[in-house]
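Below is the structure I would like to discuss, written out as structure tokens.
Yeah, one chain of the complex is gone here, protein chain that is, but the others are all in their spots.
The chains carry the letters A, B and C, assigned in the order they are written, with residues numbered from 1 in each.
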């Protein structure tokens, strides 16, 4: 059976399924209980599963992550929320020093296989610290997996996979498309493998790699490019780490051209890793230098300046043209 | 007048000069006062400048960085120490949310132009968390500058520049070569510009970019490569951000080949940015794919396993051969 | 004061009852009638501005706003005591204090419209921009306090945080450093009973917040935050104590967030009408007005006239903010560093090229 869902519904549904199925699953964070989260992702779950399984924590992110480390060591499966990705920063030490390392440190005796969910990214006219995209930082931490869905369907399947993963998963939710995309999604339980990218549009002239909210923008750019008869292969990365190099390389071997699009800043960003991979593994196939369309290397501006920063379909189209005409 | 110094002496000397010259300079952190720091970088400074200017703080890194934000706003110039780079993690939120942003947030009215010093990197048989190299993470934060010296001379000149910089500077000290390299260093005050790389050896066959403790290893590799008649151009990056793309690109345009060497892990690391830059700006000059010799994507092993992780001159030489023979 | 209201005794400093009657003469601050009237007017201005801002938001003219409604006596008291040379290190729910420090309402509006200029506070001295990451600002206050001691200045730092914020590690580290350094900082916790939807009893198991001062060897006091006189007394003495080199003070101002957390929040989801009604009788403006009326210093008619004037002034400043104008591209680049790296210069040039291309291609319908 299918049901129309937006991304908020889809993640809620995944949590619901896993809460029902597995008593070890525990959901907590700031305002996730009665309120159901500031974006309502956990709405209704406390009522359904009780305050011992879905609850509001005190306002302290290091503690939210750190107590989840203890819970996972003791055998629970915490799914914790950071209210905004910018507010995961106080938990950095717990995540980098413990969440990602407990398995290695204890030679597999203990794990911290939690899910750390958070809304991230810009485009919703928010104040400072509410629009960050620092996925490259989390993806640079050995021991973490970093997942970013781009559709309700993917969000559900990847969330199920994240909760069932033997490893800690950073689950970054592009809040800009929380409610903007609606889709028929399977009501049953299903999962989508972490670590696999998806070719969502076949093409022959250029490979465009993106993820999260940028997928929709890339699709719009592809429409613009149609009139130039440019055939674009679009890859939705889905997982930032482990990064699916094979899918990207295979595509570029075919198209000879690469553009990576992300709203995070450019320097030391995800795009650099993708370009490097392609050049390392498809050097002789390249017909133009791989390029990056990214946020600029600045602090995300407040809403009135965000249009300068945020990536428009036109900017993607412009860079596609430049690369194809190289 | 010149004096033989190791890197510890050289940084101490730079701090001494600035403490003497500018009453606003304040040095603090865990055990930096009486003890002079666990690596003795601040030795003797408390005696010379008093406990109000050089002192031990309570054991709390977020507070060390956060109070330094306040001090800089009020006009002081704090030079704070994180005892090991792995212990800067609890200060992540203060650094990312405030240190790097105060200027932008206040449209230039206030700054947090402090220096955050710390020993970093592996190779000294240390316990967990004492050997990290997460410079790519700090370099990905707009508003920060990240500096890594490779010699006593550079350490002194760059430290003076860091203290005089209008922006916050992350000053990462490769502790493996704290005392391993001795050199004649000018006793007078001098500074080395932040943001400029240095060609430390001219060559024609391949460009090798490295920084910090890896420079010495690259030099050893260059000696090994001599017998194959490979002429290596070595670039010491010196500053990770702002990254000196011009010097790298110019060199690769000449040599046609690039190898980046860093002990930090590979994926989403500094090497990816360097490879991407070269491919974006010197595509048509490349005779082989730019490559990276880096730490593996794992948690730095404890001492008995570190030899598998740490980069030997032989491994660099091996990759040089592979790239040159591509 | 600190002795009599030692937090261990679990007593709250209250001077005026809910009807505006002075019930604690002993601690009644030495304050002129005219000063009290002025304070009330400022609180009324703040409340009027607050109300109107909520409406502007409903009209879609600003993005978001955290109302101060019900908490005005706290900033109202600080406003009367804080001097130009003192520092203000805010959270984000202290409108009266901002205005007293020299911020304009226009600037406040600009921020919530989405301009960084809104925290630049051109005419305000020693006012640090709002800190969004909860409790992180408290450490800045302590660092400023260090500088004051270092340079032997006659200053004090006022800094704010909410009840939710006391759970953060930075709260602990700030109070601990301030204690060790004897930094001249007055920490004011607005305990408004909620952190968004999370009630105070889920934040901590301690008896209130003032008692937390014991963990740092510093002075603490619990105060009725809806009682202007109690707040005035507590802030005044704390500032003097801190300035005299005795170290920091932790003031717990017990209050209630009568409004929503921000304009995107709906409190009816997580609290009862009864609870709201209970706090309604303790409203800080009602109480102070009752006092003023009983002293024949103020009438309902005065209030009406004032509100009329205030509304005009507020609207004027709002419209000024709305006409602030566009946000130039270079503004997203130029404040990131003191000396702009080449990368940023080039990115700016690239963006300009793209914009030019876009204009051309749109005109030529390419």
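The working rule: a contact is a pair of C-beta atoms (placed from the backbone, for glycine too) under 8 Å apart; a residue touches a chain by one contact, two chains touch by 3 or more.
These numbers come from a predicted model, not from an experiment.
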Checked against the full complex, the residue among C:108, C:156, C:211 or C:348 that touches the missing chain is C:211
Among A:27, A:88 or A:243, the residue in touch with the chain that has been omitted: A:243
Subunit A positions in touch with the non-displayed chain are 26, 52, 57-58, 60, 62-63, 65-76, 78, 90, 93-94, 97-98, 102-111, 113, 142-143, 145, 165-167, 195, 241-243, 245-246
Hidden partner sits against subunit C at residues 8, 167-173, 176, 179-180, 182, 202-207, 211-212, 214-218, 247
Kindly note down the residues of subunit B that lie in touch with the hidden chain. 30-31, 33-35, 38, 56-60, 62-63, 86-87, 89-90, 125-130, 266-267, 296-299, 301-306, 308-309, 314-315, 318
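Note that in this section only the chains that are shown with their structure count from here on.
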With chain centres taken as the means of their Cα atoms, state the distance from subunit A to subunit B in Å. 31
Between subunit A and subunit C, centroid-to-centroid distance (C-alpha), Å: 35
Averaging C-alpha coordinates per chain, one finds the centres of subunit B and subunit C separated by a number of Å equal to 40
Among all residues of subunit B, those touching at least two other chains are 62, 90, 93, 97, 104-105, 142-143, 241, 243
Can you list the subunit C residues in contact with two or more other chains? 116, 132-133, 169-170, 336, 341, 343
